[in-house]
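Heads up, one of the protein chains got dropped from this complex, but the rest are sitting where they should.
Letters A, B and C mark the chains in the order given here, with residues in each chain numbered from 1 onward.
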Amino acid sequence: MFEIRTDLAVEEKESFPGKGREVNGVSLREWRKAFSKIKLTEVTILDEQGARAMGKPKGTYVTMEAKALTKGDEDYHKEVSAELAIQLKKMVKDLKKQKKLPDKKDIHVLAVGLGNPSVTPDSLGPKVLGNLLVNRNMDEGEDAVLSGIVPGVMAQTGMETAEILKGIIHETEPDMVIAIDALAARSIRRLGTTIQLTNTGIHPGSGVGNHRHSLTMESLGIPVLAIGVPTVVGAAAIVHDTIAALTGTLASHMETEEMGNFLDHLNADEQYQLICELLEPEFGTLYVTPPDIDQTVKRLSYTISEGIHMAFYPHFNVS
Amino acid sequence: MFEIRTDLAVEEKESFPGKGREVNGVSLREWRKAFSKIKLTEVTILDEQGARAMGKPKGTYVTMEAKALTKGDEDYHKEVSAELAIQLKKMVKDLKKQKKLPDKKDIHVLAVGLGNPSVTPDSLGPKVLGNLLVNRNMDEGEDAVLSGIVPGVMAQTGMETAEILKGIIHETEPDMVIAIDALAARSIRRLGTTIQLTNTGIHPGSGVGNHRHSLTMESLGIPVLAIGVPTVVGAAAIVHDTIAALTGTLASHMETEEMGNFLDHLNADEQYQLICELLEPEFGTLYVTPPDIDQTVKRLSYTISEGIHMAFYPHFNVS
Amino acid sequence: MFEIRTDLAVEEKESFPGKGREVNGVSLREWRKAFSKIKLTEVTILDEQGARAMGKPKGTYVTMEAKALTKGDEDYHKEVSAELAIQLKKMVKDLKKQKKLPDKKDIHVLAVGLGNPSVTPDSLGPKVLGNLLVNRNMDEGEDAVLSGIVPGVMAQTGMETAEILKGIIHETEPDMVIAIDALAARSIRRLGTTIQLTNTGIHPGSGVGNHRHSLTMESLGIPVLAIGVPTVVGAAAIVHDTIAALTGTLASHMETEEMGNFLDHLNADEQYQLICELLEPEFGTLYVTPPDIDQTVKRLSYTISEGIHMAFYPHFNVS
Partner (left out) sequence: MFEIRTDLAVEEKESFPGKGREVNGVSLREWRKAFSKIKLTEVTILDEQGARAMGKPKGTYVTMEAKALTKGDEDYHKEVSAELAIQLKKMVKDLKKQKKLPDKKDIHVLAVGLGNPSVTPDSLGPKVLGNLLVNRNMDEGEDAVLSGIVPGVMAQTGMETAEILKGIIHETEPDMVIAIDALAARSIRRLGTTIQLTNTGIHPGSGVGNHRHSLTMESLGIPVLAIGVPTVVGAAAIVHDTIAALTGTLASHMETEEMGNFLDHLNADEQYQLICELLEPEFGTLYVTPPDIDQTVKRLSYTISEGIHMAFYPHFNVS
């Protein structure tokens, strides 16, 4: 059966009835930097109860939202890169406090560009790696050591990404993985305007094309940060949302007794059940993406690679 | 406002109430070659009445349908290429009869690869041109003379495709254009399994990404054949179809009086109107595409270029 | 027969015996901006005598040289972009003075990305066009109007680039062409470190892959500025230079009478004749290029597109 899902914790949180109301085991914090157009949201899933409610593992999910990211404004992208660097460094600091990372300057970070380079909306990860400056092969005394890999997708390699990464980690012994991935969102408003950074890694079924398996501290043995940008909306999500909006509108416009009766039948579960029956099985793999997605992915791949440079190379640092 | 549309005449025909019933001014013919898995359909729009009913210009639309096209079977693709060549040669012969093409062997054909090479589902045209063997620059005594151009999209050139082509036609004087384009379908079942060949050219608003203008005998001065393969379904089409299916199911499952009243309100026009109101304006530009679209486009670009080779180069001919 | 050639006027000038000595009909000016690492050279071919001596048409050739261009330093590239903008604007101003361009703010410039996008060292032009922001399709009241085309190479289109451009110019009526092209140099030191800007257009046999025909005011009817960067050295040039160096070294090291006699025989013409006999005919089409040419072309394509933006869009202007 197809999935109506989002890879963004912030959207999962919003989907709870009575938006803003508390979910047990989940904390939410929103803020804006002074003079900045970036809205930050931090969703923290505190315990198993929260994880079950959210359908996502325990951990921290920081979202940077910026409408202007869809535009080509270079200065603005630098501001977002700088904010990404700040959040990345904060997560690294927390991992050191928790003794999950060694407390040394020159930690070795393996950057992983997930996704299929040949499918535009799924090519964010490979494109970020294309821009990333690695230094493990040099001896430059940088604060951090960066290496990087584009593992490809299972249909092309015959291997799970986790197998490839476990092997490389076994051999090159990085301290941490940063995985970059294209995500699926619920709302088309999020496409190309939101960056999510999480310390929970990559989870089965996330990402574009549904080909991801688990890449986490449990499966890989070292901490996994994940940077993601939604580039698609699941087709099923759009159908679901439209029908919800349709029935809502019908209810408010018609206000007849019959509609009331009809809407009683059309509760959320039944609605969902019906859509599942109606849609063909392969529908769940289809996605919706805007026609200018190539430009969006290209621009954001620079924004993210610059953010990683700023976080790990001192000469890129923001004050 | 967004459009619920299909670029396939065969789907437009199917959408008429009472499938199979006659539409005035439109003729339909379906057949299968012996021993072949290809289903052929020829929709002919005979007059203005048919054109209005179908929302497409007068002319012939031949559809080759073959489920197996989504597979990598090489022999099968050759069979489809050969069938495409047969249909292409038939259309060329008809154009000669109608005196729209000179009755000589060495007609000069300008192949045009429409679409955006950087957006996977829109890259069919440029990819076909990448495989096409042109010979205008050689002196090989072939039956036909082939030249080819990938004009790009307006956002990258600042020019309409028609302007670029008119200029090139003015200068190089081809006898005919064959435009290759990625199409939008209504049904996800059609994605990558159907090739449409038409003698009506390219019409405003068709294709992926909505950036096409008119490329026809009227606008370019020479006949325009168009070869297209659906690679996307408009997101709006999917929403529309799902709601239609939903209300249908509700009606048959519930069979209550209220539903009847409700469905009276939910006639096709109203439904359409409601969806338009509910969906955000940018929604109309979104499209739905399968995750393996890159492989599909790559394979079909060979199938089509081989079909063109077989049609115009004698040493590629099928008996 | 293969050609030992350079597309850079500054190298042609250097090749004259007695470097620095005057060539009749050719003027040379070299300078450096204060605080800048860019070296500028202006070679002006004043008359037919100079044109014959230099093997290049009359006109102005400005060279910007900057070793650091091979590095990824972003600020430095901006400095070069700004200098390119200054030189472009100067040439436009001169064309207006000479009444070859209308004296209005909103001149319409057609940018042309020459070369084969699939061959790395020949892909500079197409890559610049990939970065270029055109505005002819918008109504933004910019100072200038930009459109752009990647015409492809004759082996893929069956048409000469000049035919394609003449057609587009006929149809869209730009005031001027700026052609961007990858060049062949004599010295490997120039690869990726030199930008040449000329008001003489593109000449037969120039560029990488030897597929260029004439694109000039004479052939296209409007002024043609050309921006080029050497990305290859002809293999024949390298052989020639090495042999010259070898015989020079032999002469100075051995200082025997026999060598003197031998070198008498090995004058420049005879040497050249011998090499031509020794090398296979296809040798002339081979080129030499460094292994990191992909990064070089990518970086320079940004530098050049930014220079064009700065020259023609006021909001990009440098003071």
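Quick notes on this structure:
Here, contacts are C-beta pairs under 8 Å (C-beta built on N, C-alpha and C of every residue); 3 or more make two chains touch, one makes a residue touch a chain.
The structure presented is a predicted model; accordingly, all values stated were derived computationally and were not measured.
Considering the entire complex, the omitted chain makes contact with A, C.
Residue-wise, the contact with the chain that is not shown comes from A:Thr172, picked out of A:Ser15, A:Gln98 or A:Thr172.
Among C:Val208, C:Ala226 or C:Leu300, only C:Val208 touches the chain that is left out of the view. When the full complex is taken into account, the listed residue touching the unshown chain is C:Asp122, out of C:Glu11, C:Glu65, C:Glu83 or C:Asp122. Across the interface with the omitted chain, chain A contributes residues 129-130, 134-137, 145-152, 154-160, 163-164, 166-172. For chain C, the residues in touch with the chain missing from this view are 116, 118-120, 122, 155, 188-189, 208-211, 233, 235, 238-239, 242-243, 245-246, 249-250, 254, 256-259, 261-262, 265-266, 274-275, 277-280, 282-283, 285-294.
Rule of thumb we're sticking to: only the chains that are shown with their structure count from here on.
Viewed as a network of touching protein chains, the structure reduces to a simple linear path.
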